[in-house]
Each structure stands twice: as C-alpha cells, then as structure tokens.
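A single protein chain has been omitted; all remaining protein chains appear in their positions.
The letters A and B name the chains in turn, as written, and every chain counts its residues from 1.
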Amino acid sequence: MLGFKAKRAIFSMIAILVAAIWAFPVYWMINSSLLPNVKLESRIPTFWPDGGNLNNYQNVLQKGDFFQALGISAAVTLLAVAGCLIIAFMAALAISRFRFKGRTSFVLTVLIVQMLPAEGMFIAQSQMMSNLGLKNNILGLSLLYMAAVVPFTVWMLRGFVAGVPIELEEAAMVDGLSRAQAFFRITFPLLAPGLVASGVFAFLQCWNEFTVGLVMMTDNANHTLPLWLRAFVQSSATRAIDWGQVMAASTLVAIPVVIFFIIVQGRMTSGLVSGAVKG
Amino acid sequence: MTSLDARAGTVSPSNAPTKRRRKFSARTLLIPAIAILLFGLGYPVIWQFFISFQEWGRPQLFGQPAEWIWLDNYIKIVTDPTIWGIVVRSIVFCAVTSAITVGIGGLLALLMKAAGRTARFILQLSLLLAWAMPVVAAMTVWIWLFDRRSGVVNYLLVNMGFDQFYLFSWLESPTTFFGLAAVIVVWMSVPFVALAIYAGLTQVPDEVLEAAQIDGASGFKRTRYIIFPMIRPVLNIVILLQLIWNLRVFTQIKMLQDRGSGTSDYDLLGTFIYKTGVQSFGLTAALSIFVLGLTIVLTFFYVRSMLKDEAI
Partner (left out) sequence: MNKKVVAAAASLASIAVLAGCTTGTTDGQIEIDVDAAQGQNVTLWLMGGDTPDTLRDWLKTEYNKLTGGTLTIQEQGWGDATALLDSALPSESDTPDVTEIGNTWSSTYTTAGAFLDLSPYYEELGGSDLLQGFVDAGRVDGAEYALPYYFGSRYIFYRKDVWAAAGKTVPQTIEEFNSTVASLTTDTQSGFYLGGQDWRNGISWIFAYGGDLAVNEGGTWKGALSSDATQKGLKALQALYKNASHAPVNEFDSTPWVNINDNETTGAPDAATIIAPGWAHWSIGDLGEDGTTRTWNDDKFGVFPLPGVTANSVAPVFAGGSNIAVSKASKNKEGALVLMKLIFSADYQTMLAQNGLGPANLKYTDAMGDDQFASALIESAKGSKLTPAAPGWASIEAAKVLEEFFGKVNEGGDTAALAAEYDAKLNDLLNK
C-alpha cells in the first residue's frame, strides 16, 4: 500500500501532465504570436519561438485601439457579472430554500430559455434596443448580457445551494443565531466556490461574447475586445489575414481573464470553506 | 445508502420553512430575475413566435407587410429530407461529446482534489487558460495543428512512419471532420465541467469524508455513496447544460466549415439554422422553435427525474 504522501505525489504528477496537454493549444497561440508569418505557413512546424520577436504585438497595439476596447469590455463584463450574480443568487436561494406556488414553473421557464437557439434573435434585440436608444451603449449591452447569463447562473447556483446541508444552518440556529445570521455565517462561505465558479463562467461568457456585441456596438469607438480582435481575422480584397497578429491580439485578449482568475482562484480552494465551517 | 444519505444531509424539502411571510419574501427574490429575462428575451421570443408563421424575409425588414402562411415554414422544415439527417447527426454528436466531456471533467475534478496544492493550481490555471482562449484563436490553432500541409499532427505522424498522413486532409470526410470537431468541443467544454464539479466537491465538508473514513469506507465507496449524492445537484445541471449546448454547437462547426467542407453533409443544427437565416427570418424562427421543441423532447425524461429527485 502506498502512503498518503506517495499517492498525493503521483496524483500531482498526473495533474501536471494533464495540465500540459490541455494548455498545449494555448502554448501554440503564444508561440505563434512571436513568429513571423512565413514561419507560420512553413511545412516544418516551429516548436519553439527561437528568433521570434514582439513585432506582432507592436503592430497590433499600434493599429487598434486595444486599451479603449479593454475599457469597454471591462465595464460591460463587470456590470453584467455583478448584476447577474446578485440577481441569480437571490433567485437560486428562493427556489432551493423555499417552497411556494409557481416555483416549478419558474425553474422550467429558466431552463427552457436556455434551450432557445440565439441565432435567430439578434434582429428583434436590435430593433428593441434601437427603439430604447440603447444601441452603442455600455449599460444596454450589459443588460442583454445579464439576461443571457442569468438563466445559467440560476441553475448553477441552485445546485450549489442545494448542496449545502440545511442541517448546518439549523444547527447554528439552535446555537442561537438568527436565520439570516446562520445563512451568512454558515451557508454563504460554503457557497463561495460555487459563486466563484459561476462568476468565472459568466465572466468568460460576457468577455468572449461576440454576436450580440457586434450588432449592438456598431460604432468602432464602442467595440469590445472580441470585436477588436475580430477585425484582425477579417479577410479583405487587398490583403491576406495576418495570423501572427491574430495570435498576438488573442493573447492580449486572454491576459485580463487570467489575471481575474488568479485574483479569485483562492476562493475556489476548500481551505477557506472548511475554515469557515470549523470556525 | 439511505443512512449515508441522511448523514451527508441531503436537502429534504420537508425541512424547508413554509410560513406565509416567507413565501412572500421568497417570491420577491425572483422579481429581479424575471424582470431581466423579460427585458432581454421577452420581445425577441414573442417576435420569433409570430414571424415563424409568416413569410418574413429581407423586404419585411424594410417595411413591406408580411404574408401569413401559418404552418408552411414548419411544414417545409419537417418535409425537408436533409434536416432529419442533420437532426440525427446532431443528437449523436451531442451525446458523444457530452458523455466524454462529463467523464473527463469529473475525473479531473477528482484529480484536483487528490493532487497537491501546487499541482492543483497548475491544473486549474491550465484549464482556465484553455477556457479563456478566445474562440477565434482556439479554432485557428486547432485547425493549424490538423492542417494537411503544415499541421503539427500530420508532421509528427509522418515522422513516426505513418506515411499515409502525408498531406492527409482531416476535413475531407465527415468522419474525421466530426471527430476533430468533437475533440475541439470536448477540449473547450471540459474546463467548465471540471471546475464546476470541483467547486461542488469542495462543498463536501471534510468532516463528512473523515467520518466516512473512520467507518472504513474505501475510496470508491466514498465517491459512490457519499460524494456522488452530495454533488448530484451540480452534476445534474452540468450534464443538462452540456446536452443543451452541444445539441446546438455552432461556432466550432462554422469555423471548421469556413476552412473547407461547407456543404450540408457537414452541418449540425446550429450551422443549419445559420444558413437558413440568410434566406428567410421567418423560416429561421420556425427552425429555432423546432430545435427548442426537439431539445425539450430529448431532455424531458432527464429533467423530470431530476426534478423528482430533488422534489422540486
């Protein structure tokens, strides 16, 4: 029999191996972003950006309004995610901790909304936002994003709330806490990983969303990052797509997400959770 | 199992308070969610419903009155021989990718739990990197890796002595096309599944696991009888969402098609709706509602048993 430490070491090695496999396309993106196009078209793959340089990044940053798009994206995404988490959390709490008439219909409606293909809706959304004067408007776009991610988040959070034994709360109430106190001291910390996972997901959905953004933000000055990136992938009548620049631009779009994740990932580990339960 | 369930403290709805004041406040909690959904989707959904019964194309966009054709759009859809092939293909594609995704995702979640702190962070970060990679970049890289001329995969296979892969085109036959599409879809979806299940796992209090260990439950039994019931709500949702999303997977298929093989033999429902959209918005609306109906039918029993399980 292997000891606990030996087992953990083996699992750690497997985890790192899987991590390497999963991140390979990401590595390939970064590698390509450092290479000139002639190398990218070559028959012999370049596995290591030896002799590579930052030209693609320089060109990309010179050409487009990266920082402007970054600002718009950050504003739209943060508004949408914050609003979505609050709204969805309230709804998830209601449907998993209380019983009332209409609950099942609400749950089913939210589910069915998820199933509706979005491809056919943009015309109507555009008409509506046009009439409300909310086109080319950060708040308008973030409201649409909120509507798009709330159903999913309600369902996810519902699962997480349902996963926290209500007995824990009840035990705390026996110890003299009020219901609200019990909820916020006991259940809420246990929900942190779920909130973070749902939040990360909502964040990524909004951050990378493209179709709705395209139709709503027709003004170049209001472009979000995916729209900014899109401009590099469009072929045209007078030039070929510059794939090196596409990869550099993609890398730039992904960096803020990674920073966001590193900030919140601590919340995802169980340390904080078990601490709260024990404390 | 029943006793273990009780110890793990699965939510039993009979415990939920049912006082009248609480009922009121519980419904109040739903108001913002209902409001935002009505705002974002109310009008578009009603609009789609109405025009699905009309001959509604580009001239209608510019103000010409639409002609009511009632069920003609729907009849056109169900009598089109190509659509049923696409429906079957989409269902198979959805079932295969969802099963693989949830399988791998679950294993990776357990792996994160079992690995050391640093290794776990590296794995999480790697999954997140894959997840955060813009779709355009991810698809471009995958298509490059499998490019017939300069792709790494063919290069390595040929160097390993498999000469039949010299200039082998992965997009030229539906089998390899959808095989590659499945790999990409799984690669893109696993991070969400793994991190969601892992988040569910961290909710299992260590005490519960320790208690089980003292009782002598082995690793497998612990997973099966303690961990599994506790993360089942999350797992159910993850599976359901995978089914819904993979049934109408669009971007990945569209971008593969743009690199060759754009014909209807390579369509799934998502790309089929898209192509129809250019012809007639009324037809697209009808097709969207058809796909919605199909999804409801396909997931009906799963959702019902899921709701029954949790006594919703």
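Please note the rule applied: contacts are C-beta pairs under 8 Å (C-beta built on N, C-alpha and C of every residue); 3 or more make two chains touch, one makes a residue touch a chain.
Bear in mind that the values here come from a model prediction, so they are computed numbers and not experimental data.
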Option touching the unshown chain, where B:I51, B:L171 or B:L247 are the choices: B:L171
From A:I14, A:L70, A:L168 or A:A231, residue that would touch the chain that is not displayed: A:A231
Touching residue (missing chain; options A:V60, A:V76, A:V196 or A:V215): A:V215
For chain B, the residues touching the chain missing from this view: 57-59, 61-64, 148-150, 169, 171-172, 259-264, 274-275, 277-280
Residue numbers in chain A that touch the chain omitted from display: 36, 38-39, 41-44, 51, 122-123, 126-127, 130, 133, 135-136, 211, 214-215, 218-220, 230-231, 233-240
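In the analysis below, only the chains that are shown with their structure count from here on.
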Chain centre separation (chain A, chain B; CA means) in Å: 15
Chain A partner contacts - residues on chain B that touch it in the complex: 8-13, 15-18, 22-23, 26-27, 29-30, 32-34, 36-37, 39-41, 43-45, 47-48, 61, 108, 111-112, 114-138, 140-142, 144-145, 149-152, 155, 187, 190-192, 195-196, 198-200, 202-203, 205-207, 230-231, 233-237, 240-241, 244, 248, 250, 269-270, 273-274, 277, 281, 284-285, 287-288, 291-292, 295-296, 299, 303, 307, 310, 312
List of chain A residues in touch with chain B within their complex: 7-9, 11-16, 18-20, 22-23, 25-26, 28-29, 32, 40-45, 83, 86-88, 90-91, 93-104, 106-117, 119-121, 123-125, 127-128, 143-144, 146-148, 150-152, 154-156, 158-160, 162-168, 170, 190-191, 193-194, 196-197, 200-201, 204, 207-208, 210, 226, 229-230, 233, 243, 246-247, 250-251, 253-254, 257-258, 261-262, 265, 268-270, 273-274, 277
